[in-house]
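The block that comes next holds subunit A.
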Amino acid sequence: MNLRAATLVLSRARHGLRSPAATIGAGVLVLLLLVAILAPWLAPHDPLQQNIALRLRPPGAGHWLGTDNLGRDLLSRLIYGARPTLGIALLVMASAAPVGLLIGIVAGYAGGWVERVLMRFTDIVLAFPQLVLALAFAGLLGAGTFNGALAVALTIWPSYARQARAETLAIRDSDYLAAARMLGIRSGRLLWGHVLPMCLPFVYVRLALDMAATILSLSSLGFLGLGVQPPTPEWGAMVAGGSKVIFDQWWVAAVPGAAILLVCIAFNLLADGLRDLGDPRHG
Partner candidate 1 sequence: MPAPRWFNANTAWRMLGSSALSLVLTLAGLLAVTFVMSAFSPIDPALQQVGDHASAATYAQARHALGLDAPLPLRFAHYLIGLCHGDLGISTATGQAVAGELREVFPATLELSTIALLISAIAGVGLALLSARWPGSWVDSAIRVISLLGSSVPIFWLGLVALALFYAHWHWAGGPGRLDDAYEYTIDMPTGLVLLDSWRSGMPGAFASAIRHMLLPALLLASYVLGSIARLTRTSLLGELHQEYVTLARAKGAGPGGILLRHVLPNCLGPMLTVIALAYTNLLQGAVLTETVFARPGLGRYLTNALFYGDVPAILGATLVLGIVFILINGVTDMLVRLLDPRLR
Partner candidate 2 sequence: MAEHPLLRVEQLEVRRRHGDATPLVGPLSFEIGPGATGLVGESGSGKSLTVRALLQLLPPSLQSHSRCMQFDGHELSTLRERQWQALRGADMALVMQDPRHALNPRLSIGTQIDEALRLHARLPRAERRERVLAAMHEVGLPQPRQLWTHYPHQLSGGMGQRVMLAIALINRPRLLIADEPTSALDTHLRDQVLELMMHLADAHGMSLLLISHDLPLVARHCRDVLVMYRGRLVDRCAAAALDTATSPYTRALWHCRPSGDTHGQLLPVFDPAQMDPVA
């Protein structure tokens, strides 16, 4: 990452502490990230260890959150479940956002037929209902962790392309780009060093917002059995497992769903905070 972008990130992070929403969101996320990383040391039981004799136990000593229909410890599965939930969502964003940015910046900078073709394609994908498209992709690609992630990634890039193009258009004819061009800076370096940094502020907010949406999409896939496959603990799939016993042992489904809710609230709070800070009207 180039220096200017790095300083921007740092100054944003410092500013972030001034927004309570962003601070709370970031705090919860750091905590969850630690839980995901330290899962083997935090989990009291093996998340895959079945024990039919102890199935569907209510929360209590030994199993703080109870057990699921195969007698697996819910708390341990919850802790391990943070890994696929956060990890896959991060991977999806890390692959989809740069692609969208690239398409948008190239379209905005190149103009002409390149722009028209790229943007028409972007608009077509945007015209689809995002979740339905992800479901259809996942269904046609076949169930599985990678296919589910790919399906979600395929639906996320267009919004980045749209916005990056708008930002690029706004500065394409600016004086400072003309100045940079006169200094003999070539197009590639120009895009990387001058155009991309201008797009970054919106990217932070979008990333945080989209992390919540991505986690919801991925867990929906998991819930429908199209994402992460059993027996790997994943929160969406765990809700699906608990849905069979929702009327009697409600906590089996309630607990992992509440975890999804918590992560998404944290990301949305972070996005809210970043947006307020990024908006010059809020100083």
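In the analysis below, contacts are C-beta pairs under 8 Å (C-beta built on N, C-alpha and C of every residue); 3 or more make two chains touch, one makes a residue touch a chain; residues count from 1.
Regarding candidate selection, all candidates are chains of the complex that A comes from, given by their letters.
Computed from a predicted model, the values in this text were never measured in an experiment.
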Among 1 or 2, which chain makes contact with subunit A in the assembled complex?
-> 1
Give every residue of subunit A touching candidate 1 within the complex, in rising order.
-> 120-121, 123-125, 127-133, 135-142, 212-213, 216, 219-220, 223-226, 236, 239, 242-243, 246-247, 250, 253-254, 256-258, 260-261, 264-265, 267-269, 272
